[in-house]
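For chain A:
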Amino acid sequence: MTKTAIKKNAGKASSKNAFDVMSYLRHDLFPHFLCPGCGHGIALRALMWAIHELEIDKDRIAIVSGIGCSGRLGAYIDANTFHTTHGRPLAFAAGLKLARPDLEVIVITGDGDCLAIGGNHLIHACRRNLDITCMMLNNEVYGMTGGQVSPTTSEDRYTTTTPLGNTEAAFDACRLAEAAGAGFVGREVTVQTPTLKNLLKDAIAYNGFSFIEVISDCTEIYGRKNDLGNSPEMILSQKSQMRPNSYGGVIVDEPFRPNALPTGVLSTNARPEYGETYRNAMASAKRKK
Partner candidate 1 sequence: MAGMKVKKTSPRHEFEIRLSGSGGQGLQLLARIFAHAFSSEGKVVAQSQSYEPTSRGGLSRSDLVVGMSEPDYPLATNIDFMLILDQVAVKAADGVISDDSLVITDARLVTDPPKGAFRVLALPIMETAIGLGNPRVANIVAMGALTGEGNLCSIEIIEAAIRENVHAKLTNLNVKAFQEGLNLVAN
Partner candidate 2 sequence: MTKATHQQNLQGNHACALAAVAAGCRFYAGYPITPSSEVAERMSLELPRVGGTFVQMEDEIASMGAVLGASMGGIKAMTATSGPGFSLKQENIGYGVMAEVPCVIVNVMRGGPSTGMPTRPAQGDVMQARWGMHGGYQIIVLAPASVSEVYGQTVRAFNLAERLRTPVVVLIDEVIGHLVETVRIPDPGGLDIQQRNWAAVAAGEYQPYAAGDDMVPAMARPGDGYRAHTTGLTHDESGFPTQDPETVERVSRRLLGKFEHHRAQIDQFEELQTRDAEILIVAYGISARAARRAVREARSKGIKAGLFRPITIWPFPQQALTKAAKKAKRILVPEMNAGQIVLEVERVAGRGRVKGINRIDGQAVTPSDILEAIGTGD
């Protein structure tokens, strides 16, 4: 889209209006930095669409991101956006949400940011259960630094630091999040954009920590290195590897990520949201004194 074709910011969104992604974006940063074929832009669109349908005031939205390709997405969103340090967006988000429960805090992170350097923060964010939505874009690679192996790189795949093929096992991030106590866990591929949008809506609406793994694609670096085809080919192949809503007994015996992944809402629970729990406990302790 050319700059002149971009509409002026439409202000507060309403679902009565048709969804126009440009009314949720900052226009002065275009053209954007994403490579052709990158799945991250689709995920961004789905997130904006979910926010639009939930009719959340943009002033109340806080986007917290880390470092990497995923980390750069926040800057394009017309909201309160915080581009933080590598691996730490969940830590920043915890402070922000505890200090400002009125804000809708959404973390955008990647597989390296969230599962490697920030892995400890993920498991504790799941355990703590603050009302934060964490959207992890999994493209199986460190794209911004040039294509190194990540904790979700499939076995045998080539990256710049696995020139002979990856010999390490990959995380199943959703099972990790569920085991750590996340209140709402789901996964979707980018090609199913309306389904992804609905999943994100449920995640944002959920009062507690929600973890959404978006299976994204890095066509330019990872796809090329592994001969996975162009972007449409990559995302269609991803789709064929997914097992919608089939989470359950099927993969429980597999310690790490299997070849076929379930999608949809994978687990929910009704644990109390931590910020409310803390404030209520402190208020009642104060009354007793």
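Operating definition for what follows: contacts are C-beta pairs under 8 Å (C-beta built on N, C-alpha and C of every residue); 3 or more make two chains touch, one makes a residue touch a chain; residues count from 1.
For anyone wondering why these and not others, all candidates are chains of the complex that A comes from, given by their letters.
If you're wondering where the values come from, they're calculated on a predicted model, not measured in any experiment.
Asks: Out of the listed chains 1 or 2, which is the one touching chain A within the complex?
Replies: Result: candidate 2 touches chain A.
Asks: Taking the complex as given, what residues does chain A use to touch candidate 2?
Replies: 26, 28-29, 58-60, 62, 64, 74-75, 78-85, 88, 90-100, 102-103, 120-121, 123-124, 278, 282, 285-286
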